[in-house]
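Only a single protein chain was left out; the remaining protein chains are all shown in position.
Then we have subunit A:
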Amino acid sequence: MNFLPGVREGVVRTSRARVTSYDSTDPDDPRTPVVLLHGTGGTATSHFWALFPMLAEHHRVIALDFTDPAEADGEPDTSWYVEQVEAVVAALSPHRRVAVVGYSFGAVVAAAFAGRRQELVESLVLVAGWTRSDQQQQLRNEVWSRLHAEGSSALPAFMVFTAYSPAYLLARTAPELADLVASAATGRDRATMMRFNRTVDVSEDVAQIAAPTLVVGCTADQMVPPHHARLLFGGIRDARYVEIRSGHAVVHERPAELYHLIDPFLTDPARTTPGDVILQEAV
């Protein structure tokens, strides 16, 4: 499935990996590209089916599918994934700064990229991201890993249970909920990224982030609870902060609200100032 008619799919190589990329326009587009980095177990299309086309209405949008190392290459470190972002940006938007939007695991990579490649990042959005994995996360990761290792039929339901907010799950009909669980069973293999997630620590990179940053926390997030987003807000000099009433799966639960927050920030980061807590207006 493609995002929109006209989106160009391509392949970019790093020295170690082959990465699929998506571009809503082309390198001649004068606008600052917005680079979307997906989360654990996702792909550009599975996580940004909503956000990519929404943003593409007024921005040039680039996305990529992160590639995990082959078994023989061992476990990936942060650089393994950062390299892939560097390669896609160099190939599709050379000699130009970009805006980076990272979600979940993608926010970890985005933070590392922004800390290491300050000169390339014009603005940064970190959605449901974190700096260092803590024992609450490791506990969930451990349950996931055991269910996965045992080939448990309970795994998809466990994933849905932890990914979505209670309010979202309650608003589904029984068949819709069943569909959600069924689709959780069919995603890409996430075992490598789940191992990576156990020991994330990008605190040194986070301290180096210079770009204006929007940090988005999700109030009902059990996978990356909002205290992580608040710590990112505390750790990034030029950061502003906003919370969305959602579970971790905010890209599915509240895509329009996410878009409503991200779009004006990308268009004009100076609209808000460092340290601002953005309060959502009542509707």
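By our rule, a contact is a pair of C-beta atoms (placed from the backbone, for glycine too) under 8 Å apart; a residue touches a chain by one contact, two chains touch by 3 or more; residues count from 1.
Heads up, the rule we're going with is that contacts and distances are computed from a predicted model.
Asks: Can you tell which of "Cytochrome aa3 subunit 2", "Flavin-containing monooxygenase", "Branched-chain amino acid transport ATP-binding protein LivG" or "ABC transporter" UniProt lists for the chain that's not drawn?
Replies: "Flavin-containing monooxygenase"
Asks: Take the complete complex as the reference. Which residues in subunit A touch the chain that isn't displayed?
Replies: 1-5, 49-50, 53-54, 57, 167, 171, 173, 245, 254-257, 260, 264, 280, 282-283
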